[in-house]
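A single structure is presented below for examination.
Yeah, one chain of the complex is gone here, protein chain that is, but the others are all in their spots.
Here the chain labels run A, B and C in written order, and each chain numbers its own residues starting at 1.
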Amino acid sequence: MMQAIGTVPDTAMLLDLYQCMLRLRDFEVKVQELYRSGKLPGFVHLYVGEEAVAAGVCAWLEPKDMVFSTHRGHGHALAKGVPGRDVMAELYGKVTGCSGGRGGSMHMYAPEYGFMGTNGIVGAGLPLATGAALSAQLRKSGQVSICFFGDGAVNSGSFHESVNLGTVWNLPVVYVCENNLFATEMAFSRATKNTSVASRAASYHLPGVEVDGNDVLAVYEAAGEAIARARNGGGPTLLECKTYRIVGHHEGDPGTDYRTREDLDSWKQRDPIKCFRQKMTSTERVSAEAFDDIVRETEEWLNDAVEFARNSPEPIAETVMDHVWAS
Amino acid sequence: MMQAIGTVPDTAMLLDLYQCMLRLRDFEVKVQELYRSGKLPGFVHLYVGEEAVAAGVCAWLEPKDMVFSTHRGHGHALAKGVPGRDVMAELYGKVTGCSGGRGGSMHMYAPEYGFMGTNGIVGAGLPLATGAALSAQLRKSGQVSICFFGDGAVNSGSFHESVNLGTVWNLPVVYVCENNLFATEMAFSRATKNTSVASRAASYHLPGVEVDGNDVLAVYEAAGEAIARARNGGGPTLLECKTYRIVGHHEGDPGTDYRTREDLDSWKQRDPIKCFRQKMTSTERVSAEAFDDIVRETEEWLNDAVEFARNSPEPIAETVMDHVWAS
Amino acid sequence: MQNGMREITYVDAGVEALREEMARDENTVYIGQGIGPRGGNFRQTRGLWQEFGDHRLRDTGICELGATGVAIGAAMAGSRVIVDEVFLDFILEAMTQVIQQAAKTHYSSNGKIKVPIVIRGAMGSVRSAGSHHSHAFYSWFAHTPGLKVVVPSCAADVKGLMKTAIRDDGPVMFIEHKALYNSKGEIPTHEYSIPFGEARICREGSDVTLVAVSKMVQVAMEAATALEKHGISVEVIDPRTIVPLDRAAIATSIRKTGRVAILDEAPAMCGFSGEIFALACEECFDDLDAPPLRICSLPAPNPFSPVLENQMIPTVERVVREIRHSLEA
Partner (left out) sequence: MQNGMREITYVDAGVEALREEMARDENTVYIGQGIGPRGGNFRQTRGLWQEFGDHRLRDTGICELGATGVAIGAAMAGSRVIVDEVFLDFILEAMTQVIQQAAKTHYSSNGKIKVPIVIRGAMGSVRSAGSHHSHAFYSWFAHTPGLKVVVPSCAADVKGLMKTAIRDDGPVMFIEHKALYNSKGEIPTHEYSIPFGEARICREGSDVTLVAVSKMVQVAMEAATALEKHGISVEVIDPRTIVPLDRAAIATSIRKTGRVAILDEAPAMCGFSGEIFALACEECFDDLDAPPLRICSLPAPNPFSPVLENQMIPTVERVVREIRHSLEA
C-alpha cells in the first residue's frame, strides 16, 4: 500500500480513499439510527464529518502497524481494517463483537488488525501509542504507531508528557490531532489561548504540521510524510488536522447549543466526501460510475454487518469472570 | 518595598538583597553541618548556589502575597519572611517549628507570612499557586501568587495544565522556574530536547522571560516586571532563572557522579553572593564595611535560630491525632 | 406527600444546596468541565452559571489534575471551593492532588492551613457505560486519613449533606451515583442541613440488618420488601457518610437483629464491606448468630454487555437469594 512520498495517489488509491470515507460515514449514520431506536446499549460518539482524517492516515498503514484511538473511534477501527461486522456486533454488545461484548463503543480492540483500542479516557491513548512505538523500536519490528486524539486532549498532562517522551526517544509514532474545534461544548479557544496545536511542537522539538482535515488528499500527503519519517527512524511528528463534527458530541447531544447554525452549515458545505467526489469527477480523475459502484458495495457491506450483528448471540451471563486474569 | 519598574534599586535594597542571600547561604551551610552530624531527621535538599533567585523575586513581595515552594524550599521560606527560628525548629522536628514538627523540610507552612508551603511532590505547587491566584482574583485582594519550581517539573503534566489555566484565566501568578540544569542526576537536556523553559510560554501565549539566575539584579528586575504585571491585572509570566546547585541533590548525594568537576568549579566562580558583593564594591555602590556589618548580623541571627531550635521541646506523642481534621 | 415536604430529583437537590450556599457566601467558587453555560453533564449545575456567572463557575478544558490542584490551592488561599470531576472515574487523573495535598495539608501545617473543598464526582454503573466510566472505589478515600466521604442515596440526603460538605473547613469527597440523578424523593420545604456521621434507618426490621450506601440502598429496600413476603424482616441502614462512620447506629441495629449483611456495588476485596464486617464483630461479636454476609459486585471490570453486567452487580434477586440462604442455613 506504501507509495513514494510526493507522488499523486493513483486511481485505485483514490477509490480506496473514497470507499473508506463512505464506509465510515454510512456506518455512523446507521449507528445513529439504531441508537435512536434503542437497539444499542451504552453511549456512542459519532465520527460524521471527520472521515478524511482516518482515511488519509490509515491509507498508509500496513496490517502490522498499530492504531490507538479515542472515544470517537468507530471510524479509526474501520479504517485500520477491522471488519464492519466485528465493530457493529460490539456496539450491540454481542459475543461476536471485536471485544466479545465486554467492551462496547469505547473499548473496541482488534490487535489482529493492528487496532489497539478505542478509549473512554481522553488523552489515555497518547502514552499508550508512545509505548507501543517504544516496543516497536526495541523489537526492530518496523511498525509505526498512530495516535489519534482530539483537541480536548491537548490541554491534558498526558499530551505533554507523552509527546516529550516520544521525541526524546525518537520513536516511530505519529500524533494525529483531530482538531474539531470543540471538546463536548467547550470551544478549544475557550480552553486555551493558543488555538494552534501544531505550533506546540516547538515546545518539544518535533516537527509540527497543520493540514485541512476535511481534504483527504492533504491529509494523505502529510500523513505519508510523517509515517515515512517514523518508519525510517526519523522520529515522531505532530500532525494537526483541522476538522469539524457535523453531529452532536454524543448521540443525545443536538450539538447546536454551543455552535451556530451558520458554522454548522458552512462546515456541511465542506463535507469531506462530497467535496472529494466533486473534485475528482470535475477534474475527471475518477468517473461517477466508479464512485457509484462503491456506493452500492458500501450499502451491501453495511447491511451485511448489521444483519450479522443483529443475528449474533448475547454473551452468556456465567462467563462474566472470564478474562479478568491473563492465562 | 515596591519600587517603580526600571529604577535601579537604592542602597538599602542592595543591602537587603545581600542580607537575604547571605542568610539563605549561611542557613543551608549550617543545616548541612547539622544534618551530617545526625542532628536532623528526614531528608534535606539545600538551596546553596541559587540564592539570587529567591532574593530577587521575594524582594518585591508584600506580606499578603503568597509563595508556593518545592522540596528545596528553606530559602524560599526565609526570603518570604519566615523567621529562621521557625524554619530551623521545623528541621529539628520540634514543636516550635513552623509546622509544629508535623511537617519537616518538605512540609513547611507559614501562611501568617504568606508562605504556603514547601512540597514533597515535584510539580504539585504549580496548580496550587495557580489556584491561590484564582482566589486572589475572586476576592480582589491584590495578592500575587508566586510559584517556584525546578526544571524537573517542566516535563510534568502539572506544569502544562497549570500554566494553561493560569493564562486562560489571566491570573495574578508568576511561574518562576529555577532551572539548575539537573533533576537529581537527570540533566534537563536528557529529559527533553527543548532545554529552554521560557520558550515554552509560546505554547500557552503568556510572556516568557529568561534571566541569569545567579545575577540577583537581573532576577530582581525581571521579577519586578512580572510581579507588577500580575498585580496590575496583566496576567501570569513564565520566568526562567538559569542557575546551578553547587551542592548535591540532597544531603548524602555528593553531586559529582553526573556533573563534571569543571562545570561545578566554573559555577562556583559564578557564586551569586560573591559576584554581587564584588560588583557592588568595585563599582563603589556599596561599601565593604556595610557588607561586613551584614555578615556579622547574619551570624548572630543564625546562632539564635539554632539555639532556639535546639532548646525547643519535642512534640508530645499523645498529640499525634491533632489536626487530622479541621475544627 | 407529607406536608412540609416536596418532591425533587436527586440531581436538583444538589443544585438547590449549591445555589443556597453560593448565594450565602460569595467567596464560594465551583470548578469543573461543562459546569458553566452547559449546566453540567448530568445537569448537576443547571442554572447556576446564569445566576453566579463566569467568575464563580469556572469551566475548564480537560485537565482534571490541574483543575483539582487549582481548586485545592484556591481553598488553601481562603476561598470555599467545589471541584467537580463529573464522573468520579476521572479523579484518577488527579489523585496526587487529592491524596498528597488536599488530605495532608491541614495536618502537615499543624492546623495552620485549612482546605475547605468539596471534591464531587458521580460513581457507579449506569446504562452500560463500560469499564472506564463505572467505578465505585469510594472506599479508597475512606482509607485516606484527612478526607471525609459522603455517599448519598436519596435527594434529601444530597441536599442536606451537600450543605454540610460546603460548610466544612476540610476536604470532603462528595460521591453521588450516576444512576440516581434522575430519581425523585421528598425533601423538607424549609432550609436544613444534615450532620455527617449520622446513619439513617431506611426501614425497620428484626431478623437481619442490611447495610448499604448510594444506589445499593434502593436495591436493599426492594430486597427487603421481597423478603418480607418470605417472612424475613429486614432492617435497612444507610451510613450516608463513610467518614465519619456512625458505628454506634450500625452496632445498635445489629445487636437488635443478631445478623448483618453488607451490600456493596464495589468488589469485596479490601473495601467498605470488610470494614462494616469488622465493625460488626468488633462491636457485637457475642450478639451475632452468624458471621456477617457480604453481597458485593463480582471482582471484574464492568463489562459492556447488559447481560454480563447484570451478572456482576448485585441484583434484588441475588440479595433475596443470599439472605434467605444464610438464614435458612
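In this text, a residue touches a chain if its C-beta (ideal position, glycine included) is under 8 Å from a C-beta of that chain, and two chains touch if they have at least 3 such contacts.
Just so it is clear, the structure is predicted and the values come from calculations on it, not from any experiment.
Here the chain not displayed is in touch, across the complete complex, with A, B, C. When the full complex is taken into account, the listed residue touching the unshown chain is C:107, out of C:10, C:42 or C:107. The missing chain, though absent from the display, is touched by one residue of A:43, A:68 or A:175; that residue is A:68.
Of the candidate positions B:186, B:202 or B:290, contact with the hidden chain is made by B:186. For the chain left out of this panel, the touching residue among C:131, C:218 or C:241 is C:131. Seen across the whole complex, the unshown chain contacts chain B at 41-43, 90, 93-94, 99, 101-107, 119-123, 152-153, 155-157, 183-186, 188, 190-192, 257-258, 314-321, 324.
Counting over the whole complex, chain C has residues 89-90, 92-93, 95-96, 99-100, 103-104, 107-108, 130-132, 135, 137, 139-140, 142-146, 242-243, 245, 266-275, 277-278, 281-282, 285, 290-292, 294, 299-301, 303-304 touching the chain that is not drawn. Within chain A, the residues in touch with the undisplayed chain are 66, 68, 98-103, 107, 109-112, 116-117, 120-121, 124, 126-136, 138-139, 143, 145, 157-158, 160-162, 164-165, 168-169, 322-327.
Following the convention adopted for this analysis, only the chains that are shown with their structure count from here on.
When every chain is represented by the mean of its C-alpha atoms, the one lying closest to the mean of all protein C-alpha atoms is C. Look at where the CA atoms of chain A average out and do the same for chain C: the two points lie 37 Å apart. Note on chain placement: the centre of chain B and the centre of chain C lie 41 Å apart, centres being C-alpha means.
Looking at chain C, one finds that residues 60-61, 63, 65-66 touch two or more other chains. Contact with two or more other chains is made by residues 155-157, 190-192 of chain A.
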